[in-house]
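Have a look at the structure below before the remarks.
The other protein chains are all here in position, but one chain of the complex has been omitted.
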Amino acid sequence: MAYKPPKQGLAGQIFDVLTLLVLTVGALYIPLYLGLAGAAKVPNPIANPTWEALGQNATEQQQWAALGITDPAAANDIITARFDYSFSWVALIVMAVLVIGYFVMVVRLSDKEYREVIEERFGKKP
Amino acid sequence: MANVTSTAGEPERLQLLRVLGPAHIWALGVGIVLVGEYMGWNFSVGKGGMIAGLVACWVAGLLYTCVAMIDSEVTSTVAAAGGQYAQAKHIVGPLMAFNVGLFLVMAYTMLEAANAITVGFLLDTVAGMQGHSGLNQQPFIILAIMFLAWLNYRGVLATLTFNLVITAVAFLAIITLFVSVQFGASNVPLDFSAVTTDPLPYGWVGIVAALHFGLWYYLGIEGTCQAAEEVRSPARSLPYGTMAGIMTLLIAATMTWYVCSGLVPWEYLGQAGTPLFDAARVTGSTGLMILLFVGTTFATLASANGCINDASRAWFSMGRDRYLPSWFGAVHPVYRTPYRAIVFLVPIALIFALGAPLDQVVTFSILSGLLGYTFMTFNMVMFRNKWPLDTIKRGYVHPFHPLPTIVLLILCSTAYFAVFLGYGTQLSAMMCFYIVASLWFHFRRYQFVRRGDQFTMPWPKPVGY
Partner (left out) sequence: MDTWNILEYVAWALSAMFGVLMLIDLIRIDTTYDNELLISSREGEIEATAERHEI
């Protein structure tokens, strides 16, 4: 006997879409609002910057000039900014567990649903 | 060919229009991705230096070659709108399919938002160069999305023919820049001294970190299979268009790295908004500058255009199977496009384009893509196990199985780590989102889905069931 799904009314359809929307927007904006998002570079400007001190050779100086930056002081922040790649092992493990756990959960639940589909489409396993 | 299928005793049915050829598939695939050469990839240079940028370019190229090979085999066999979504539905199961559908919609809608942001940014730069500061970018962002959505609404052939033209122009612009610089059109010579003086400013971890944005060179090439129901002969066109696309991109990516790294100091390149346009500015040639401005604009528009196309196909397919409200599974009776899905996704794209910073949007897009590639690895293994090669006819069989799968899985894990290094919080937030959405689907939404109807391919019963 094939499974007969209930018919969904308009209100239910709208409700379902809104649920999904709230989830999506939440996932993007909550980290932003909590200020946890992203890793910005930290500039370590040097004192009395010159092109030489900033490690820029003659050609590179020409290139900076062509980009509209002729004063080494203006390029000081851009050149000396560095990312910080230190991380905590706990956070890494939490992430690994989340990703792997997620895929395991999805595949297992999918397989349960998939068996129903195959059974309805091809008949029961002999 | 009849566009409306109607057999005796059955009511008339609307279908998407089957009008596309391999060139359109190439345009859809490359069109979405080529923008990555015009913006975004260069953050990988910022993440790890010039060498890391090049290594990331090639490693990501290897990752995507695996993706294209695996995807071509499955999609030449499961030819349905929704692409990987329909693959997951037939091979892994409904919940996986729902998740893959969400990956696709999120990856493409976010990429579309990122493109619109770039259009606004580029116009602001140009206005600034002409002495008009403080341009209001909003109307241009909205216009880009509205116009392309309208184009998509009006029909797929015009949309992708438009894409073919502007993608070709954007691609030729990169080649022209490369060739002109080679023949000395630049006032400033190429300089690669940073490769030796400052080879790896962050050491080896920089190369791993660079992989995060290295993906951006190719992200979205897998979108070609969304057009499966609109291609004249999917089993041939899809693998052909996809493979041609990845080759185009490998060439374009390497040339882009070469020209940009040679002309722009890496510290500047690593944070530039429009790297190829900046490289053209350095050459001092007005002609090249205009060409690369046009190229950048076209590339972003082509990408946004392809994204609207792909995201709406995925959303439409999910509506058609009632994974989402069935209202979305509608086809326009005249234009034969999934018009409700197209219209619905417009405000969503606008929310992200107007409200979130570019790197966040890009990261969300990359992450959704990455989850999709991870899915492809076990999808491929299950596909070969459930239907061994001698049980169904495949349009294309990729060589060296399971080597590409293993390589893809290793590279995906590395890419997760790379994303984690910069954007660990977003990664966790995103995983929580997908976990909650999965539970919602399994325990609430799935009751509305007809079980047996989900399996639509004329295949034998899978082995082991």
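Labels for the chains are A and B, by order of writing; each one numbers its residues from 1.
By definition in this document, contacts are C-beta pairs under 8 Å (C-beta built on N, C-alpha and C of every residue); 3 or more make two chains touch, one makes a residue touch a chain.
For clarity, every value in this text was computed on a predicted model and none was experimentally measured.
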Can you list the shown chains that the hidden chain touches? B
Can you say which of B:Arg340, B:His398 or B:Arg451 touches the chain missing from this structure? B:Arg340
Identified contact with the non-displayed chain, of B:Asp71, B:Glu112, B:Asp191 or B:Glu229: B:Glu229
In the full complex, which of B:Met146, B:Val169 or B:Ala185 touches the chain missing from this view? B:Met146
Touching residues on subunit B - with respect to the absent chain: 5, 11-16, 18, 77, 79-82, 86, 127, 130, 132, 135-136, 139-140, 142-143, 146-147, 149-150, 153, 229, 234-235, 317, 319-321, 326-327, 329-334, 339-340, 342-343, 346, 390-394, 456-459
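Assume only the chains that are shown with their structure count from here on.
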Which integer distance in Å separates the CA centroid of subunit A from that of subunit B? 15
Under the touch definition given earlier, write down the residues of subunit B that touch subunit A in their complex. 46-47, 92-97, 99, 106, 187-189, 191, 193-194, 197-198, 201-202, 205-206, 209, 263-265, 267-268, 271, 278, 281-284, 322, 324-327, 348, 351-352, 355-357, 359-360, 363-364, 374-375, 378, 416-417, 420-438, 440, 442, 444-452, 454-455, 461-462, 465
Please give the residue numbers of subunit A that touch subunit B in the complex, ascending. 2-3, 5-6, 8, 12-14, 16-17, 19-21, 23-32, 36-39, 41, 55-57, 59-60, 62-64, 66-67, 69, 75, 78-79, 81-83, 85, 87, 91-92, 94-95, 98-99, 102-103, 105-107, 109-118, 120-122, 125
